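Complex shown without one protein chain; remaining protein chains in place.
As written, the chain order gives the labels A and B, with residue 1 at the start of each chain.
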Amino acid sequence: MALDALAFQMINGLASASGLFFVAAGLSIIFGVTRIVNMAHGAFYMLGLYLAVTLADRLPGPLGYWGGLLLAALAVGLLGAAVEVLLLRRIYHVPELYQLVATFALALILNDAALWLWGPEDLLGPRAPGLKGSVELIGRRLPEYDVFLAFAGPAVLLALHLLMKRTRFGRTVRAATQDREMVAALGINEALLFTAVFALGAFLAGLGGALQTAREPANLNLDLAVLGDAFVVVVIGGMGSIPGAYLAAVLVALVKALCIALGTVEIAGLAFNMSKLTLVAEFLVMALVLVLRPQGLFGRPQAAAARAAASEAPLRPMGGTGRALALAALAVALAVPALATVWAYAPVLALDMLIAVTFAASLHLLMGPGGMASFGHAAYFGLGAYGTALAATGLGLPTLPAFAVGILAAGAGALLFGWFCVRLEGVYLAMLTLAFAQIVWSVVFQWEEVTGGSNGLIGIWPDWPFDSRAGLYLAALAVTVAGLYLIRRLIFAPFGHALRAGRDARMRAEASGIDVARIRWLAFTASGMLAGAAGGLYAFAKGSISPETLAVGRSIDALVMVLLGGLASPAGPVLGAGAFTLLQDTVMRETDYWRALLGALILALVLLFPGGIAGGLSRLFAGGRADG
Amino acid sequence: MSAPLLEIDGLDAWYGPAQALFGLSLTVARGEAVALIGRNGAGKSTSLKAVMGLVRRRARRLALDGADISALTTHRIARLGVGYVPEDRRIFTDLTMEENIGLARRPGRDGADRWPLERLFALFPNLADLRGRRGGAMSGGEQQMLAVARALVGNPELLLLDEPSEGVAPIIVEQMTAALRELKATGLSILLSEQNVALCEELCDRAYRIDQGELGWSGPMAAARLTAD
Partner (left out) sequence: MTAPPVLSVGNLAKAYGGVHALDGVSFDVHAGELLALIGPNGAGKSTCFNVVNGQIRPDAGTVRLEGRDITGLPPRAIARLGVGRTFQIAAVFGSLTVLANVETALLASRGASFGLWRPQDGQARGEALDLLAQTGLAALADRPATGLAYGDVKRLELAIAIAGSPRLLLMDEPTAGMGTHERLALIGLVRRLAAARSLAVLFTEHSMDVVFGHATRVIVLARGRVIADGSVEEIRADPQVRAVYLGRSAATGERGS
């Protein structure tokens, strides 16, 4: 390895670290005070870049570029303030999970807004006046702009440090980060503080994006890519710590730089292209930190009883009505192939529904009884789909063994990632699951030799007797029913009780001898395998798969299905998946702006029907009966 | 007798869907110290939180110095001259003692600041040596004193004190009692939620007992012991 190559990559890495740090610092400050993990933070970054590209070109004179950048960041800050006042104020009191999906819905809407405003093409901004040249460092030429960015990070870090320590605003932010109610009780205007903090965080993200103007083109994938990276950084650095965010951003950037600088190395006669391992490296750094310091480098240990006491009613075995309804649903499901003669689309739609039900039920096991909200469940769906597809096409395995390979692949992924995830709680867990899913997506996207890259895999067809519509449909029905039955057995067995016990009161469960981490790990793995089964069915049903199969959007679809159905009821995912699939296959097909539509649906759900369909139904049936 | 400083009539309060207070009525006159007694979970803390607007509440009348405060948010109520010392102290552990005080300092409604540091330290001598100490590094008793000091620098006319003796050593309770008596002597009005009847007797003129969210009994402090459950 050449030293100059390393130095070059390091400056490059520090330049990227600055942008990432701005986003992560904003995320951290907002979370500290408002306790909301802003899933739209990547969208703020993206908008900062789009706005800066547009403004830097329009404003006249040499100051136009820098003025445009600053104006873009300020505009994003202002947007942040507006979002806080119009949306967040309505969701501070709702459960954490709903806040996460609500801000994600906002990200979807902002993404479609960018599509509408700037179109689908990448936009390249002008170069920075005064920093167009390059400087020489140990025989290599470095872009001046990168050097400038590398210094911008520490400069902003220092500015934030002074803001937090020396100003009344900063002290108020630190106090509110610990106890915002008490801050209000001392006469400090909490609403104003929240708006200011959200605007500051959004400004930082916008600035991070705007500063990339001379480095990378604005595109519509940036929001989620940056969000995933920022989550990794925040998890490594520790939520709420600004120096931690900077250190983590630098650490990740340097490890990546090292990988790229190493290039292809030979280990034991085998050539490894290290530059392709950057994603894995990022994962390894995060894994290492989480093993040694679960709260992150500079984070504080999470409060043990962060979750509010569960108010969920005890699960009771199915009564006569429940059983009759389940049997009736099964009878209808069995009759669907016969419907094909009347309504040709029925089996297609019904198959989509079954896949969705299995997927949603797997996530519900994790989120409901397990109390672990995953924002990256698509990873296991995708591993199941790719595992099945590769086994069927690459290895040429028959349908059933190929399906089993898919389930095992998903299980292996869940086993690995779950080990880390089950150690965390709440939003930390949600962020980590999302980060893992982003990593799996990137690997699938980049590993062209095996996964076909962005083209994906095609020609995945089941063999007899599953090669007919009815055959595949009935097989999917069998898998779905088996999956639902398995989940029911699990949650009524001692395992399910221990799982719910660990969710309701973790310390209490540990003090009673329950190994909560292990119980949760098993639940995570079982849930991953079921998601993998859904993915395998999907691969056979569609005949082709692409990285889209395991993109963040699919994780969010599953979340929406579970929330739509209602978290507290075992029947929730079935109802939610059915309703959602119907909606998706009919309404959302008709528009280019389905993201915004989905976002609006989620917001409506969170703001108007937090109990979901099942919650609404049981309220209806319980109407008038007083609670003991 | 002029209008009471704090006037509560028919106060209901909720935690989420669960109602915790049912039609509570009480008054605190200027310069008076009033005790709220009753079991834990009976609604004493909730009553104080409801006055501060920290829980969802509804009242026929909730007035401070004759002005309705039932629709005001927490920080507005604080600015009208209500100091709040919460049950578990809730010191900002990350901030130093002095920063804790500085954050809370604001002039009273008359524009005067009656609580310079010297006067605070005269009241709580233990705090004088701890100016740069992080809140989190202070002992429970020290934190309790800081919690009262933090409420005082907001120059309140009414002090809401929630269980200042809970979880602190009896010897600290004695010091706290002495300090509170001194405060009362300066004309500060106090509403004290407390299980320690001995402390209430040292400080308070009248008492209200809350049973399961409802007013159970009220009368002179001296008679409270006889009504004990």
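Please note the rule applied: contacts are C-beta pairs under 8 Å (C-beta built on N, C-alpha and C of every residue); 3 or more make two chains touch, one makes a residue touch a chain.
Everything numeric here is computed off the predicted structure, so don't read it as measured data.
Undergrad: Identify the visible chains that the left-out chain touches across the whole complex.
TA: The undisplayed chain, in the complete complex, is in contact with A, B.
Undergrad: Among A:R171, A:R500, A:R554 or A:R595, single out the residue that touches the unshown chain.
TA: Missing-chain contact among the listed residues: A:R500.
Undergrad: Of the residues A:D122, A:E312 or A:D585, which one touches the chain left out of the display?
TA: Only one of A:D122, A:E312 or A:D585 touches the chain omitted from view, namely A:E312.
Undergrad: Just one of A:T167, A:S454 or A:S512 touches the chain that is missing; which is it?
TA: A:S512
Undergrad: Using the touch rule from the top, list residues of chain B that touch the missing partner.
TA: Where chain B meets the chain not shown: residues 37-42, 137, 139-141, 166-174, 195-198, 228-229.
Undergrad: Residue by residue, what part of chain A touches the chain that was omitted?
TA: Output for chain A: 305, 309-315, 317, 489-490, 492-498, 500-501, 503-505, 507-516, 518-519, 522, 627-628.
Here, only the chains that are shown with their structure count from here on.
Undergrad: Under the touch definition given earlier, write down the residues of chain B that touch chain A in their complex.
TA: Residues 16, 52, 54, 73-75, 78-79, 84, 86, 90, 92-95, 99-100, 102-104, 106, 150, 154 of chain B touch chain A in their complex.
Undergrad: If you look only at chain A, which of its residues touch chain B in the complex?
TA: Contacts found on chain A: 168, 171-172, 174-175, 177-179, 181-191, 311.
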